[in-house]
Every structure is written in structure tokens, then in C-alpha cells.
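Every protein chain but one is kept in place in this view of the complex.
Letters A and B name the chains as they come in the text, with residue numbers starting at 1 for each one.
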Amino acid sequence: METLRIERLRKSFGGLMAIKDLSFHVDQGEILGLIGPNGAGKSTVFNLIMGSFRPDYGRILFKSQDITGWPTYRVVNQGLARVFQIARYFPHKTIYENVEISAIPNEIFQRAENTETKTITVCKRTGLCLEENCQGGNGCLCRAQWPGMLPQGGLRRLEIARAIGTEPELLLLDEPFAGLSPQEVDEISQLISDLRSEGQTIIVVDHNMRGVMGLVDRVVVLCFGEKLAEGTPDEIVRNPHVQEAYLAGGGV
Amino acid sequence: MSPRTFKLILLALTMITLGLIGPYLPPKWATTVTFAQLFAIYAIGWDVLSGMTGQISFGHIFFVGVSGYTTGLLNMYLQWPLWVTIPSGMILAMLMGLLFSVPALRLKGPYFSLVTLILPLAAARLVIILGDWTGGELGKFGATPLCPIQQFVFDFRLNQLCNYYIIWGVLALLAVGLIWLASTRIGKILEAIRENEEAVEAAGINPAKYKIFAFAVSALVVGFGGALSVHLNEGVFFNALLSLTASTEMIVASVIGGMGTILGALWGGLLIRIGEQGMRDLAHLSGFTDLEKWATFFFFALLLVFLFVARLGLLPLIANLFRRRAAVRKES
Partner (left out) sequence: MEQFLVIVERIVIFSVLVSALYALVALGFTMIFGVGRVLNLAHGALLMVGAYTAWFAQRLGLELYLAAGLAVVVCALLAVALYQGLIRHVQHSVIITLIATLACALLLEEIVKIFFTTTPQILQPFISGSVIFHQTTIISNRILAFGASWAAILLFWIFVHRTRWGKVILATAQDQEGAALVGINVRHVYTVTWALSGALAGLAGVFFASWVNLSPFMWRDPLIISFAIVVVGGLGSLKGSIVAAYLIGFLEVFMTYSPSIRFCADFRCFEFLGPSWVGVPSLMMLVLILFLKPSGLFGRAHG
């Protein structure tokens, strides 16, 4: 079943066409890789989906609903969430409180539901809190640590947790491995695999094909804002156009 | 101990102290503390919007003015009783808050602050243009006294204490309400907006909606204070209802006490008004009467000092002190 459908999306900044007639779709339960050299327009696609920019032309359909140009918070409430490359957190809130904000519904006067269990579940699921530390409520490590204390990999986990907290049906991961140590790459990679085995639909953006090849079911290759190729990882690696683009752009 | 419990305990200590000392205060000081408590209402009202969400308003005295003039004029011209005029003033202040928050919150940072600075200046012009009704810069006397006892017996001391405890009660009620609000998820989101508005939106929450809500609550609280002040002063007076100095002093109170903590703003508000009177007394006692004039100056200077050295404010400093002590105790 189709979850997200992008139809003939177009966006230009000044005279520069950042996205040209881009169409692709994501099926439920799959992991789609959105790959392309630097400046190919991958992050712009995410910005357009999440409502940071309005496209010049084209439609974005999510679960058959036209969400083109919706403000970010509505897109999120519809079931989409984005993980930024550079973590956007609340520096003066504890890790627990950071995740908690995502678990709170967008209704001022709704009766309070229990955000605590939800938050702790998310913290555990993303490996932010060690299980034994989370039993005693206030004793949870996440409640006594601030994001500033986390290493790069921990911040990425926090960012993923904040996205998961909104209970998305489709998760957008923007360069999840950028700036991480090899060990952290393995850990985050494992986390993403775990999420997939739980049935999470994901789009992963990366400029490096090798990093995501083992992870994704299908790949869309972007080059200068256009779709260059689409197919399984194997097909993509063998595709001569892709090889050319990557050789020009600096190797796979 | 959760921050809410911590704050409520400190609030209880503060309010109990104020409640107990009331009858023992000499008349002049009873009046001073009454007005200090009134000013603390303004300060905590300001803190809900500006302290918590980081949208700094320079012109919150505007809501004091809207509510105050509404209450006063309805009371003086239509002879409505004060239990009708006070809510009317508050509701109008809240409506004004809603009306201006929608366009004003589209403006970011300094532009928002500057628009709020314009509101009381514009209201002041209106009051002067309509001077025949409002009394203009001189003001107009004749509103119903706040304390109902005064209509039956005229006893200065009794009346003074009655005023004292009415304001005391309202302050305690509002402070508990706002500290509770700050601990709910609404409060958490307002604080999150101050720290990173984009991240709040990415969490699926509409920041504008929460800011408008905060604006309305803030205007309502400050408006309550404004309406009370009219009946406390028994008239509408320009300097009490639209003073730019008082508007900025709300910021001073919150910065000194700790922005966004409600209790800190309450302390800051009390401290400023009591401190000003204290300086005046000190001036008379020491014979150095010029000191009296420097009171307001002193508090603006203190604001600058706090902006430089202790931007967190008093309450967070004290809370940190407690936390450190607890940590030391745990270690040993």
C-alpha cells in the first residue's frame, strides 16, 4: 500500500531550479533510500514534504491526503516526522523532557493523558535510557541528564526519539550517519534496522550509497534536482548513469 | 522534590509571611506592601507570556490600562458594582490580548517587543484625547472602594487591612494557579517555545496557538491587577494605569527573580516596591533626603547588573544552591 506519493514536484530558489518534476512514492513498511551527490536537492525534498517550503508546482499526497504546503505541525500530526542532521533540541530541558514534548498532543484543553509511559517507552526503544535506570520514575537517568552531556551519537538517538515520540507512520531520516564515529554508525544502523523490523516506514537521505545499501529496500537517485534512477540497491549499483553521476560527483 | 513542589513550598512560605506580618505593619508600610503585592500580580502576569515563552513584551501596562479604565469608567459613569466591573475589565483586557496577539506574534523577536511598546503609548494618547471622560493626565476620582466594609463603617486601619488581604488573597490564588499551569504540559510547551520554537513545531505542536493562549492568560492576570488597582486607588489615574516605567519594572521584577519561574517574578515584584519604599525611609532616617529620588534609578541599575552577572535571576540561583547541597549530602 502506498503511504507517500510525490507528484511532479518543482521548486526553484531565485533562478536556480532545485527540484525538477520529481515524482516517487513510498510503500508502507519499506525503507526507501533517497540518494544523490551533494547539492542534488535531497534536503529540499524533505523541506518540501515537511512544509518548511511551499513547492512551486506539484502535489504531495500522504495516505491519499493532499498535504502540499501544510504547516509543519499539521504535517507532523498527520503522521510524518523528520530527523534532522543537526539535532534541534531544548538545551535546558532534560533528555526525558525533550522526548516528552513530542508525546504531548497539540490540544490545549484536552484532558491530560499519560505521557509518561509513552515517553519512557520511546526512550527505551531508541536506547536513550538504560532499562534498569527507568524503573523508578524519578530515578531514570534521562531525567537527570541534559542533551549537552550526550556525544554525537547520543544526540542522533535523541533526535530519532523526538521524531518517534510523535508516533509517525513515515519517518524521514536526514543523513543519519553524518559526523558519527564508525562505532556510532553501527549502533544507529542497528537502531534503524530495529525500527524497520517493528514495521516502521522510513525514507533515508544520504549522499553516500555504501552506508545505506544494506538498509534500504529501494533507492531513488537524485541528481541536480531530477530523478536519475530508481530501483533495488543492486540495480542502482549496476546502473551506468548512476556510476557516471557519482564519478563526476566524487565516487560512490 | 519536583520543581513544582519546591516552588509551591517557597510560595507558601512567602505568602504565609506576608499574611502574618499584615496586622503588625505600620500604616504606611501596610499600604506599601499592599501595592507591592498588586505589582507582584502584574509581574507574574508578565512572566507567563514573556518569561515563559521568551516573547518579551515592553507594554504589558497596556492591559493594566485597558482593564483599569474599563472598570473605572463603567463604575463611575454607569454605577455598575465592582463585582461586575472587575470581570468586565479583565475580559476586555483578555480580548485585547487575543486581538493583538494574532498579528503581533507573526513578528519575531525585537519587532514583537517594539509593537508591544507602542500599545501603551497609543492608549495614553487616546486617554488624553478623551480627557473629558477619563480625566486625562490628572486622572479621575470616584470609583467604589475595593473593600466592601468601608461602605458600612469607616475605620482607616480596618479598611487598610481589608485591602491588604484582598490583594494578598488574589495574589496567592493567581500565583498558585500559574505555578500549577507552568507544571502542566501547557507550561512545558511554553518553555519549549522559548528554547527552540522550530523543535516544538517539529514535535507536531502549533506554537502560535500556545503563544496566543499565553497572551490571553497573561492579559487576564495583569488585567485583574489593573482592575483591582482602580478600586484600590478609588479612581482612574494615568500614572498608575499607563506608566511606561511600571511596564519596564515588570521586566526588571522577572529578570531579578528569575524569568519564567512565576515565583521569581513574584519575589522580584515585591522586592522592587518594598525596596523603593525602604530606600525612601532610609533617606528620611539618614537625613540624606536626596536618596529618595534615586529609588527607581537604583532598580533600573540593578536590572542592568542582573543582565550582566546573573541573567538567571534569584530563584534559579537558590534552587541550584539547594540542588548542590542535596548532591553534597548524598555523596557524604
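A few comments on the model shown:
Basically, contacts are C-beta pairs under 8 Å (C-beta built on N, C-alpha and C of every residue); 3 or more make two chains touch, one makes a residue touch a chain.
Quick caveat: nothing in here was measured; it's all calculated off a predicted structure.
Though it is not drawn, the left-out chain touches B in the full complex. The residue touching the chain not shown here, chosen from B:F141, B:F300 or B:F322, is B:F300. When the whole complex is considered, the residue among B:L13, B:V84 or B:L114 that touches the unshown chain is B:L114. Touch with the hidden chain on the side of chain B covers residues 54, 56, 58, 103-104, 106-107, 109-111, 113-115, 117-118, 121-122, 125, 128-133, 244-245, 248, 251-252, 255, 290, 293-294, 296-297, 300-301, 303-304, 307-308, 311.
By our rule, only the chains that are shown with their structure count from here on.
With centres set at the average Cα position, the gap from chain A to chain B is 44 Å. Contacts from chain A toward chain B in the complex involve residues 50, 71-74, 76-77, 81-82, 84, 88-93, 97, 100-102, 104-106, 108, 112, 115, 162-163, 165-166.
By the touch rule above, chain B contacts chain A in their complex via residues 184-186, 188-189, 191-192, 195-196, 198-207, 209-210, 213.
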